[in-house]
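Take this structure, written in structure tokens, and hold onto it; I'll ask about it next.
The other protein chains are all here in position, but one chain of the complex has been omitted.
Each chain gets a letter, A and B, in the order it is written, and its residues are counted from 1.
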Amino acid sequence: MKRALTLCVAATFAAATAFPQPAAAQSKAGAAKPPPTAVERDAVTAEFEKFREVLEDANPAELFEAKGEELWKARRGPNNASLERCDLGLGPGVVKGAYVHLPRYFADVDKVMDAERRIVHCMTTLQGFKLEELAKRPFSTANATPDPVALVTYVAGQSRGMKIAVPQKHPKERATFEVGREIFFYRAGSYDFSCASCHGEDGKRIRTQQLPNFTKADQAIRAYQGWPGYRLTGGVMHTLQWRLWDCFRQQRFPEPGYVSDSLTALLTYLAVNANGQVYKGPGIKR
Amino acid sequence: MTDLSRRAALKGAGAGTLLAAAMAAGLLRPSDALADWNKGAFEAKTVSDALKSLKVVSPAETKDIAIKAPDIAENGAVVPIEIQSNIPGTKSIAVLIEKNPFPYAGSFDVSQGAMPFVALRVKIGESSNVRVVVATADGRFYTAVKEVKVTIGGCGG
Partner (left out) sequence: MADPMRIRARLEGDVADVRVLMAHPMETGQRKDAAGNVVPLHFIQTITAHLNGKPVFQAEVSQAISRNPVFGFKVKGAKAGDKLTITWIDNKGDKRTDEMTLAAG
């Protein structure tokens, strides 16, 4: 049943199912242009990708990477400590290559954690920051970029050019993947959407944006690549914690908790699907 | 183009301290101090008014200005443009976004040791021609356009 189409997802979900229309039906509308053909639509995507590369060549994300490196090394918080002893999975203080091995199991908390969750964990345990405080304003605005966002950008940049290798050795890593998969296909909310509604089939799009099919290995990389990303809309830096939160919002799901188990699970599912592909570092997002 | 002789005078000996003193005394707001920022051109609401303020006369359409920009911009907030002028004696390159509320986006002085090339990223409010005007050392002007379409995109990702 169609509701008031205030959100782009709803509007385009209708459009996605309506596309393409036969030319005859369209001409009845009078002066309306015929809808773009499949070839024309792919040409638009190719154009977007060409110029996205131009933008990624000098990416404002670098400003946040630099800021994140400063924050990593600075003595901060109630404990006046730096993050240089933070263990991101490859040993205390090892940042290079850590991002592409996350999410992973951490014995010290007996849980699987994704990159942002692990960094926040180090901020609380090593530096004395409080999770409740960080969770109050976790996402970037035009005026402020939260410290975890800059830190994730720095850490992610240190895995630039490396192969995604999210482990599935530990039983909890495998269990987390299964939970993530279940969430991906779970239909709920007032629109009865799941992630799979938009990202579970080939050939879907929202207006001019192609929607990759994350269940397929060769397209799953697009859930991983480019995040954290400098978003042109608003000129702000965003991580996957924001991206998933925003998807939930558009699906009319309840708001997910910042660095919560459900997001770790979903991130595990998406990342494992992309294993083996090369991560190019923080990117540009529309 | 900004009047280069005015710029040279401002940068002359003593000009710096005079300005600084005037600013300190509250006589000048910071934007006033930037005498080499063409307020008239930047506040013009039409291309022709902007070109008048830039003292551009009879720009000749040319194929010798290469404008690399997307046919369709993924996001009008950040549209990458690269301009290469192949006109001998290129002194400066000006960029105007015809349908922007204030079309004049800026100009780039390449006369003092730079190649006739510039890359920039601009905001384009609605599908519009990007107009480039090149000034050459012999006092002539040349122009070219590239259309950039701006769409309403998807849910960003």
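Just so it is clear, a contact is a pair of C-beta atoms (placed from the backbone, for glycine too) under 8 Å apart; a residue touches a chain by one contact, two chains touch by 3 or more.
Note that the structure is predicted; figures quoted are calculated from it, not measured.
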Next item on the list: Could you tell which one of A:Gly128, A:Gly161, A:Gly203 or A:Gly235 touches the chain left off the display?
Entry: A:Gly235
Check: Hey, which of B:Ala69, B:Val122 or B:Val148 is the one touching the hidden chain?
Finding: B:Val122
Next item on the list: Have a look at A:Ala58, A:Val94, A:Val109 or A:Ala217 and name the one touching the chain we're not showing.
Entry: A:Ala58
Checklist line | Listed residues B:Val47, B:Ile67 or B:Ile97, member touching the removed chain | finding: B:Ile97
Checklist line | Residue ranges of chain A at the interface with the undisplayed chain | finding: 57-60, 62-63, 66-67, 141-143, 230, 235
Notebook entry, point to check: Since one chain has been left out of the picture, which residues of chain B touch it in the full complex?
Noted result: 2, 7, 23, 29-31, 33-34, 36-38, 42, 77-80, 82, 97, 100, 102, 104-110, 112-115, 117-123
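Just so we're on the same page, only the chains that are shown with their structure count from here on.
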Notebook entry, point to check: How about chain A: which of its residues touch chain B in the complex?
Noted result: 8-9, 12, 44, 47-48, 50-52, 54-55, 205-209, 211, 231-235, 243, 246, 250, 285-286
Checklist line | chain A-touching residues of chain B, taken from the complex the two chains share | finding: 70-75, 77-78, 80, 121, 151-157
